[in-house]
Every structure is written in structure tokens, then in C-alpha cells.
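Here the complex is missing one protein chain, while the rest keep their positions.
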Amino acid sequence: MSEAKTAAPKGSLNWKSWIQQGLAVGTLVLLFIFFSIMNPNFMQWSNISGILLATAGIGIMALGTTFVIATGGIDLSIGTGSTLAAVMTGVFAVNMGLPAWLGVLLGIASGALMGFINGFNVAFLRIPPFIATLAMMMVAQGLGLVLSGVAPIYFTEISWFSGIALGELIPGLPNGVLIMFVLAILAWVVLSRTKFGRIDLAIGSNEEATRLSGISTKRWTVLIYSVAGVFTAIAGIVMASRLSSAQPQMGVGLELQAIAAVIIGGTSLMGGRASIIGTVIGALIMSVLINGLRIMGVQSEWQFVASGVVIAIAVWFDSLRNRGSST
Amino acid sequence: MSEAKTAAPKGSLNWKSWIQQGLAVGTLVLLFIFFSIMNPNFMQWSNISGILLATAGIGIMALGTTFVIATGGIDLSIGTGSTLAAVMTGVFAVNMGLPAWLGVLLGIASGALMGFINGFNVAFLRIPPFIATLAMMMVAQGLGLVLSGVAPIYFTEISWFSGIALGELIPGLPNGVLIMFVLAILAWVVLSRTKFGRIDLAIGSNEEATRLSGISTKRWTVLIYSVAGVFTAIAGIVMASRLSSAQPQMGVGLELQAIAAVIIGGTSLMGGRASIIGTVIGALIMSVLINGLRIMGVQSEWQFVASGVVIAIAVWFDSLRNRGSST
Amino acid sequence: MTKPLLELTGISKSFPGVKALQGVEFTLNRGEVLVLVGENGAGKSTLMKILSGIYQRDEGTILVDGEQVEIPGPSAAQALGISIIHQEMNLMPDLTVAQNIFIGREPSVAGIIREGALNKQASELLTSLGINISAKTRVGDLTVAGQQMVEIAKALSYDSRVLIMDEPTSALTDNEVETLFELIESLREKGTGIVYISHRMEELKRLADRVVVLRDGEYIGQLDRDQIDVPTIIEMMVGRQINSEQRPEAKDFSQAETVLKVTGLSTKALLRDVGFELKKGEILGFAGLMGAGRTETARAVIGADSRTSGEIEVHGKRVRISQPADAVRSGIGYLSEDRKGVGLLLDQNVWQNTALASLNEFSVAGMMNDAKAKQVAESYVKDLRTKTPSVNQPVKLLSGGNQQKVVLAKWLVRDTDILIVDEPTRGIDVGAKEEIYRLLERLASEGKSIIVISSELPELLRIADRIVVMASGRITGELTNEDASQNRIMDYATKIAEEGELTL
Partner (left out) sequence: SSNGGGEGDGEGTGEGGDISIALVSKGFQHQFWQSVKQGAEEEAEAQGVSITFDGPAAETQVDSQLQMLQTAIDNRPDAIGYAALDPKACIPLFEQAKAADIPVVQFDAACESDYGNYLAATDGVAAGAVAAEHMAEAIGGEGKVGIVGHSQINSTGVERRDGFVEYLEENFPDIEIVDIQYGDGDHLKSADIAKAMLSAHPDLAGLYGTNEGSAIGIVNAANELGLEQGKVAIVGFDSGSAQIEAIKNGDMLGAVTQDPKSIGKITVQSALALINGEEVEEFTDTGSFWYDAENIDSEEIQAMIYE
């Protein structure tokens, strides 16, 4: 056998993943060009930074969810969960009058707790992820309303709070966007360069095989959902910072957008395959699309239609790439 | 070769599937008992038939979606798709003045068409079901608004239209409920007794193995999504009948409820395992829960929390049953 | 003498409806190769899964170095120095070879995996094992044989004291088998205890220090190295005698109708201008090394993969085949080599799997006649001696060999004129193998035409009327059974490799 050769296409993985991101980037660039032609105002920096800022919330959620989807799971609780985390921050920092930084930390911790419960329910109680996180989605929505007293909690007293999203450590670039990019880099490193990321993908690829390799898949699953919860909470706080308030229904419905961003970016809902860069691009495609249609003055009802069609086409293009290899 | 004997504990599978439905039924019965104790009015027939009628729309959608989920797919377009089908019925029967029965048929046909496009996108363009149907969800929402002129279309001119849901062929039982049960029986026969059902589950179990067994999985996938589209359209028409109008924003958000009903009923999102009776019970659990909480006068925000917790517990119970057999 | 490495006594294990093991015992010493044999479903894998912490025994004791131990999970087994090569692939298809081998044990600095070091480590391991697979290949892109080699490498990487190999060679061709045997030799010298499960009798003599026989979950007996005699073992296994040395009598097919003619078949990945003919009533063997392109040829013929060129004629008529359904309609069935991946509906039961390719036969106007399907499935269960509590048993709960029988039954029910069987006896015990050979022969004598792809040369010599040899995506030779011998086949199979044209 020593002399048997295999036709292993070396390094094909990297090449493929580049193409993949290339195609998603391609869609993004096409959208940019199209909208710039349709309306020159589109290319103003204030609009671009507006798009980026609008992406931040969903983008950060989507980053966390990428880890969950990579395991073959799903997290429907990110939308209302982000709201609950923002409300919790408000409860701690405003209603209870704790130091604001502590409030923010506790808000993030509450996100981690939600994720922990999700993960526990999925891994140990064997509730399918869809149901476990749907249940959490409902619970978070309810608790967000209850704890906020069914009214926005305003952070206007905390002078720096709106700076979390709107300040500019890098002049011209809102901090919310900066946070998204920093988290994206972090998530990229974690997914592709750490044991956490490796096991994440291994679970999604074949959970049983991973378990038989001596890895406590259940505990890792809990950890993965908890990490996603942290991202969700940060997303909620960034969005709350933009609004200087925790709006108790802010995040409703965002989960589907965030999950769509992840899949547009090339992560497989079946698990085992994930791309952080793809997720960021996916989230950007969604925002650019919506913003561009708006700035073109397309009527709201047609915006739905156009978004749907463009998303389908973008992913279809992307699937063409896979034609050769699979089957 | 003909009269082979096996020392098999025959029907062991059936026994299991009975337990499965037994558990879901158990949850349902528990809910019934609990709510009856909390408020005796819960058990009035008018309330029960109200619950059943409230289940009809989601229940019918969920029936169709069961076939899609059985393949390992998902259909997010059922909510807004049902609306679009209702709007189309209105466009044909009211705006264009076609005979009402033809309008209804064309409305159902438009549902089939949506399903066809979903299936085509999934099977032939290889767009992941989540994205293909999310795109359709957006397109349907937009088209529903556009075609209705962002205003309800009233069927009040068509005298029998409200009878579709509210008439009583069987005294005391609204037709909408009857339609749901008849469709459930039909779906049960189709899933468990026909080639269609067999292939549906085979695709969900292992699509490639099914394909290699000489089955044109792509065409069947298109057919399955189209059938789901028909159910979606019927659901839309039943709901429109209750309102005597097509409300262009009616179905938004119903998809998650319908999918949840399917999964609560024991159908696996991974595909290959499905239960029609389970789906009906799942849909009933959702409605009973919501109705019961309302009748108890639980505050809206706590209703979210309670629903989430109960759904999680119900599915957790259900998963206990699987403990022994897998691993 | 020191305590035995491993000592099992009175091990029992039941599953619902199945007594898989009853009071089984054996010992394993350092530096010993213990070969475990038994029919399909005898309980070999179950016993090994108990040892590696996947199942928990109902009764019995396990001693490691004379100390009683509990093995509650795979990591506990690893901690005890027990590692296993699973019968069924247990790999993460989306990860690379290196990532699979060292999952959870990656070299890292401050939590960051050193991917370079990881790949280097894996490459070194693979090289030292003589496995020629790139560490960076995605495992899902490997053939079954390649995946099996990765499994082997992974198990060996643990450097264990006890190594369990559950049918490691079932998907391998002779060259890889040879490498594996050399490895086993060196492990034996290092003092590793090895439990080796196989249905290939010729391997027993080569490897075994001792043979333990199981039948129907019970311990039947053991033979020491000098007592090993294949017919005796087979008799212990199946309770009767089997002669497996025969060859088919020479038949003349020159006058027979050509039922399948393939010309100029090429694919993007590998195949170059493959052409062959299959006669009515003929059994045509396909031989070749791992990755030679036999599976790919079959898949291209039935339209499972796309072709770049090539024509297919069935019964003298050109047919258009673009998907497997077309092939089946033209009367070509294909039994795939990867039963778990693409052969079976694992969650569904025996009769549902058996009926899958023949749904039209079991339905009238779209309504299924399940009773008929069950009845037919039952008759095949009996015919093929499939060990299953009933036809209602989910196939994932069957032993590997019995799963294979279910796949075979699926195509026998479909009854196509042309049947392509890819590694048909993979994991099947000697007794059943012989029955499958007879079955294929009977089908051929009834006028069916059969292509057998196999990596076991004795198997091809046993049943094929004619043998086509492939190497590197091309057909390099063709032999009638009379002219064929293992040596001549290997000559053709390595021909191109030696000429150095293989690089793609």
C-alpha cells in the first residue's frame, strides 16, 4: 500500500472556502454597485456607516448563532433573548441603581444564563433545539415585558451608555460597528483555531462519533449555547445603546433574519460546516438590501418581494459552487 | 420462500408509536384537567369548539408542513403563504368577479404554485429549504400586500363563503374544524398508506439512499412541497372564511407556531419520522394552552412565559420515552 | 506469569427482543492477537462495545490487569488504555483527516490550535503507518476504504494497551491489508493486546495467536495457534461444513446477448475512457486497488454521478441515464458499497428497506400493500438468514453483516435484469457469503447479468466468469476466470502505478 496513491485534491478546502466567500462577497459588491447607480446618496459615508450600524445588532447575534448552527442546532431565542438581556441591563443599571458597568455585565450574564438553559435543555433533557429555543424565545419575550413593566427603560441617565453603539473610538466608525468587527475576528479565531471551534464543528459533523472519541459532547453543547447567549446579550445591549433604551419588544422577529444571515454566509443548517466571514457578509447583504431598497424609495410591500427574490438568488448562486463536489 | 416465519415481537413499533402519541395526548389531557379546575367555564362546549376552531388554521398548515418536515426540510412560507392564497382567492372571486368556487380553487392552486416553487428551489436549485422558504415567506408577504392593495378584501358578497369555516354540516361542529379533521385523516392515510408517504419518509431518512434506489427524489420533493402548499392555501381560506375577508397581514408569524405543533407531535426536524396524529395533538396543545391561559385571565406577558415553559416540558416528557431505545 | 491484560467473565447483554450476549468469557494477554469470529449477529461487536464503554453490560465482570473495572463511557475506556476501530465508520465527515484523528487532543498554545503541528503530526502518523492519504483531506471526500484507513490511524494514535479492531479490513484491498498486518505485527512486539474481528478466514492463520468463537451470543470455544484449522472454525461458527475453495466452471458467452455495453465513459474526477460489455447470464468481476475507480464507474453508469462522456447501451439500445431512477427503469440496479451512508434508511425497519426499490410493485394506484411487502421481506430474511427479531426491527439495530443482507434483499426484490453489486459481502460471515455466492450464481443461471465489484480477490475468483481490472480510473486488463490468478490480477491493478502515470 505504500505505493498506492490517492488523488486527494490538496488544500482544496481552503480554495473552496475562498470561492464560497468570494461568491457571497460578489453578491454584496453587486448590490453596492446597483444601489449606487440607482441613487448616488447610497454611497455617502453616513449611509454606509448607517448600514453598518444597522447590521451590528443582527450581525452580532448571527455570529453567536453560527456556533449553534455549526452543531446542527438552531437558536430561535436570539431575538427576544437580546431584548431580555437589554431589559435586564436596564433593570440592574437603572431600576436597581447598580453601577452601570455592573449592570451591563449582569445583562451579559443573563444572556449566558439563557444560553445555558437552552444548551442544558438540548443536551441533557434532549429537547430538540427548535423547541427548546422556541420555548426560550417565548419565555424571554414574556419576561422582557414583565421585568420592564411593559414600558421602555431609558438609559438616558447613564451618560456613556449610548456611546456603546454610537461613540466613535475610531473617528467616523460607530463603536457598535467596531464591536461587531472585533467580535467577528474573535469568533473567527475561536471557530477555526481553538479546541472549542473544532469540537463545535465535530459535533455538527457527527455527534455520535465525537462522543465516541471521548469528548463530553453534552457539556460542550451547553457551553456552545451559553457562548451564543453571550453574543445575543451583547447584541441586545448594542441595540439598546442605539436607542438609549431597552424596548421590551425590540428583538421580536430578528431571529429569522439572523439565522438567514448565517445560512446566506454558507454555514450549513445540517451542522459541521460554518463560516464566520460568511456570516458577517450574510448579515451585510441583508442590511444593504433593505437599506438600498429603502433609499431607492421602493414601496414597503415591494421591499419584501425584492428582498425575498434577492436572497433566494444569492443562495442559489452560492449553491452552484457546490454542484461539482457533492452529489 | 413464501411462508417464512420470524420469532418477532410483532407490532412492537406500533406499540411505541402509541406510547408516543399517548404521551402527547397525556399532556393534552393534563392541560384540559388543569384548566377545567381553574375555571369551570373552560369545559363548556362553546369554548371547546372555539378552541377547535382556533386550531383549524394552524392545524391545517401544520398537517401540510408535516410532509415537508418529514423529508428533513422546513417550510417557513406557510404563514404568509396562507395569507397570499386568501388574497388570491379574493382577487379572483371578488375583484375579478369570477365564480366564487372557481376563486377558491384558484386560491388553492396559487398555494400549490408557491409550494411548487419552494420545492423546485429546494430540489433543483439546491437552495437550502430554510432559505428557499424564507424567501418565499417574504415574497408572499409582499405580494399579499400588493395584490390586496394593502387593504382587506371582503367576501361579504359571497353568501356561503363564511360557511366554509363557520357553517355546521355536523350540528355544533364548525366546518372549519371538520375540514381540519377530514384533512388529518386524509393526511394520515397518505403518510402511512401510500407510496407518496413512503417516499416522503424515505427521503427524510436518507435522501441519497432513496435516490440510489431508483426514486426520482427531486421530482418527489417538488410534489411534496406542492402538496404542503395546497394545505397552506386551504388553511388561508379557512381563516379568511372566519373573517369573511382576506386580511393582507393575517398569517405573519404563524409559521413558527405550526412548525412547533408538528415537532411537539413527535415529527423529527431531521426527517424520516413523522406523525399526523401527533401534529393534530401538537396543534391542539398549543391552542388549549393559549385558550386556557386566556380564560384564566393570565396577563398577556405571563402567557408567553407559561406557554414557553409548558411546551418545553411537554416535549421533554416526550423525549424521555426515547431514552431507552436510542444511544 | 503476569496477570492477563484483560479478563472477561460471564458477560451478558440483552436488547429489547434480542439476547445479544450470554455469559461470554475470554482473556487477552500482552502481545497477543486474539481473533474473535462468529456469524453475523453473533455478538462480536456488542462485546467490543461493552469493552469500549459504548454499551453497559447487564452481567459479568471485566478485569484489567487483574483489577475489576467499570467502563461507563468512551473516555473511561481511553483512560484504561482501550481503543477501538469501529465496524461502522465513526468519523466526522466535515473535518479533515488530521482533525479527525486528533479530535480533542490538538496541540495548542494558549488555547490556539497549532494547525501546522497538527497536520505534521497526522502526516507523520499516516506515513509511519504507510497510509498514503493527505492529512488535509476532508474525510467526507475519501472513499470508504480511505475512511477505514483513517479509523485505523485514529485508533492507533492513542497508543493503547488494548486495541480492538472490528472488521478493519472489510473495506480494504490486499495492499492495505498487508500494511495493516505489518502494523499489527509491530504492535504485538510492543506488547499491545489486540482483539481482532474478521470474517476473512485467510486472515486467521496469518494473525491469530488464539481464536475465540461466538455463536448466538454464547461462547463456543477457543483454539490456540497450532490448533487453528479453518474448516473446524467454520464448523464451530455455523454448525456445519462449508467448502469455499471452488471456482465457477468455464462458460462460453461469445454467443450470448450483450445486455450492457459501456463505451468511452469518463468523469471529471477520475474515469478515462472506460468501456466494457456484460453478457446475458454472466457474472463480471471488477478488481482494482483502493481508489481505482470501480465504484465511480458504477455510479457513473447508473447516473448517480455526472459523466463528461460515455455511452450506455442496454439490450443493444442506447439509453439516456441521468439519474438512478433512469437506470432502474432501464433494468440496472446498484447495491452501493457504503451501506450506512447511502445504502440504508437506518431509522426505518427491515421490510421498509427491503421494499424501497420496488414501491410500485407493492402498491396499487398509489396505495401501499404493506402486508405483501412484509411477506416478501420475511421470505428474504429467511432466504438470506438475516438475523433480526422481526421484519419490523429498525435496521440500525441490526449487526453490520445483517444490514448488508437487507440491502441485498432490496435489490433481489427489485429483480432487475442487470445488477451491479459493490462489495456485496462486506462484513458478511463465511456461511452467509457462500449463500450469497450461490444466490448470485442462481440469478445468473436464470438469465440475469451481474457485475461484482470486490476488493477480495478470492471472492472474485470464486464467482466471476470474467474479471475486469481497473487502475487509476482506467481499465488495465481483462481475464477470464480460467486465466485469472491473484498474481495476474495484481499485475494489472498496479500496472499504471508502476509506470508512474497515476498522478492526477
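Per-chain residue numbering starts at 1, and chain names A, B and C are given in the order in which the chains are listed.
We take it that a residue touches a chain if its C-beta (ideal position, glycine included) is under 8 Å from a C-beta of that chain, and two chains touch if they have at least 3 such contacts.
Worth saying up front: this structure is predicted, and the values here are computed from it rather than measured.
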{"item": "Residue of B:N95, B:T194 or B:S244 in touch with the missing chain, whole complex considered", "value": "B:S244"}
{"item": "Residue numbers in subunit B that touch the chain omitted from display", "value": "39, 41-42, 44, 46-47, 50, 53-54, 57, 145, 149-152, 154, 156, 166, 174, 239, 242-245, 247-250, 252, 290-291, 294-297, 300-301"}
{"item": "Residues belonging to subunit A that touch the chain removed from view", "value": "38-41, 44, 46-47, 50, 54, 57, 145, 150-152, 154, 156, 162, 166, 239, 242-245, 247-250, 252-253, 290-291, 294-302, 304"}
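As a convention for this text, only the chains that are shown with their structure count from here on.
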{"item": "Separation of mean Cα positions, subunit C and subunit A [Å, integer]", "value": "43"}
{"item": "Mean-CA-position distance for subunit B and subunit A (Å)", "value": "29"}
{"item": "Multi-chain contact residues (two or more partners), subunit C", "value": "304"}
{"item": "Complex interface listing, subunit A residues touching subunit C", "value": "1-13, 189, 193-195, 198-199, 201-202, 204-206, 208-216, 271-273, 324-325, 327"}
{"item": "Contact set on subunit C toward subunit A in their complex", "value": "52, 54, 73-75, 77-78, 86, 89-96, 99, 103-104, 106, 108, 111-113, 115, 130-134, 136-138, 141-142, 146, 154, 175-176, 178-179, 268-270, 289-291, 304-306, 494, 497, 502-504"}
{"item": "Subunit A - residues contacting subunit B, complex", "value": "76, 121, 125-128, 130-132, 134-143, 145-146, 150, 253, 256, 259-260, 263-264, 268-269, 300-309, 311-312, 315-316, 319, 322-323"}
